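All protein chains of the complex are present and in place, except for one that has been dropped.
Each chain gets a letter, A and B, in the order it is written, and its residues are counted from 1.
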Amino acid sequence: MNDALLGGFVDAAVQSSHAFRAALTVLSQPGEIRELHGAVPPAPLSVAAGVLLLTLCDGTTPLHLAGAYDCASVRDWITFHCGAPLVSVEAAVFALGDWVALQPLGQFAIGLPDYPDRAVTLIVEMPALEAKGAVLRGPGIADAAYLSLPEVAAFQANRALFPLGFDCFFTCGAKVAALPRSTHVEAV
Amino acid sequence: MYVAVKGGERAIDNAHAWLAEERRGDLGVAELSVAQIRAQLSLAVNRVMAEGSLYDPDLAALAIKQARGDLIEAIFLIRAYRTTLPRLGASCPVNTAEMAVIRRISATFKDLPGGQVLGPTFDYTHRLLDFKLAAEGEAAQAATAPAAMEAVPHVMAMLDRDGMIEAEPLGNDVPADLTREPMELPGSRALRLQAITRGDEGFILSMAYSTQRGYGRTHAFVGELRIGAVAVEMEIPELGFAVEIGEIELTECETVNQFKGSKTEPPQFTRGYGLVFGQTERKAIAMSLVDRSLRWAELGEDYTGAPAQDEEFVLMHADNVQATGFLEHIKLPHYVDFQSELELVRRLRAEVFATQEAAE
Partner (left out) sequence: MMQTPLEAATPNSESLAARKAWMGLLARAKPGRLADLFPELPAHDLLRAPEIGAVMVRGRIGGTGQPFNLGEMTVTRCALRLGSGAVGHAHVQGRDKGHAVRAAVVDALMQTNQAEALRATVLVPLQAEEVARRANRAAKAAATKVEFFTLVRGEDQ
């Protein structure tokens, strides 16, 4: 018996709807931290990243696994539960890994002027995720929000590409936050 | 100026309740079941599946019932439903050479291996109304004859052997999918075929007819028309092998067209291709003519300005759900737009009258 077959949603329609609502909330209110539950993915995948994959990925969303996340247990779990094709960096619609393994970011799709949506969404696994650190301003933020981003320069460079650029989810355990390409980031 | 309006909820609810009553009709007449529609109006079901672009006879029959027999409305219902389904994957390309044919005819070869099989056809009927059908209790019985139970070869494969017809070499490119990405023109032939097979039968028929009457003439003959069941197979990633997931009925038409040759190609026959869900031969024949007509550039033929040669004209107007949506929306409240039109016309009239008065 292979553990890859376990740990998916039990009630996919309801659970994925809740997760999608949470994903939309954190993406539209950068800095907001929510919790995602309902998946039991294999290590080293966090619960939040697992739920995001189950919710956002299917056979039509090529996924790149970076670094330690490109291992047999994760690949098999994704193959059964999402069916997402596992691809190299350039073809990725989603990419999953820790911040270091996802570098260099320049290799990811940032969309086309006619289709800015054809850009990668990064799922960045974090050692910690807290509402402090870098200052976030822009759409969805009343005044300023704070998030423990892995760095600042990369997100400033990404903002400069707007309306092109990548979008990010950050996951740690069950916690999820997000940073869309529209957010201005400053160091504290 | 934008003026928001609201209201009419009760009128709308009552309109829909009346619609439901009208759908049921005279209570003294037995209600039509979905199974009856599926079994006895199967060509309507097939059309709804083909243009709804979803193979599910029960759903198509239900849609026809709900739409009171308005097939475009039924197609709309199926299109709406299919958007709610998760995409589980794509099948391996179906192998129509292995089709269990119930009908298979060729207009170009009379003595073809496997024979001409008429199947359940309207051809050669006299198109006289059959008043016996107005009475109940009809139970016709089809004749049978010993059958070989083996696949019959494609007619084109025979022509292909001696190079008389252009080859259609096996490929495995991932085709563009207009249900996932906006259609970008010029499109590939694969994209065009997807758009045509789900396009409106009447529109595709008229386009094909226009090529026959001389608007982009391609001199088509039906090399082969076949109808029958084919297996659908899909790779299952977690299993690592392909499995049959079901069986569907298809209509396939291949036309043979004259071709004088070009700088790179010797004179030979060329091909048009039609493949449609269900028993839908008018659509499949029309599809193959339109497919061939749209290939003028690839084959180095002249563009004569014929509508059926114009990819954008054909592909952007073939979809009856898009067409009906845009057409019918103009009957819905446009008070705001129209208010500004009224004011503009009043002002122009006032200016004209003022000029006239000044002149007098």
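The rule is short, and it goes like this: contacts are C-beta pairs under 8 Å (C-beta built on N, C-alpha and C of every residue); 3 or more make two chains touch, one makes a residue touch a chain.
From a predicted model like this one, the values you see are computed outputs, not experimental measurements.
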Identified contact with the non-displayed chain, of B:A190, B:L205 or B:L299: B:A190
Residue of B:A97, B:M158 or B:L299 in touch with the missing chain, whole complex considered: B:A97
Touch criterion as defined above, residue of B:P182, B:G214 or B:G240 at the omitted chain: B:G240
Residue in contact with the excluded chain [from B:G8, B:G25 or B:P86]: B:P86
Residue ranges of chain B at the interface with the undisplayed chain: 49-50, 53-56, 58-59, 82, 85-94, 96-97, 100-103, 110-111, 115-121, 142-149, 154, 156-157, 168-179, 189-191, 193-194, 197-198, 231-232, 234, 236-248, 250, 252, 254, 271, 273, 275, 277
Positions on chain A where the hidden chain makes contact: 1-2, 4-6, 8, 10-12, 72, 75-76, 79-81, 85-88
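Just so we're on the same page, only the chains that are shown with their structure count from here on.
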Whole-Å gap between the CA centroids of chain A and chain B: 40
Sites on chain A touched by chain B in the complex: 4-5, 58-60, 76, 79-80, 83
Residues of chain B defined as touching chain A within the complex: 86-90, 180, 237-238
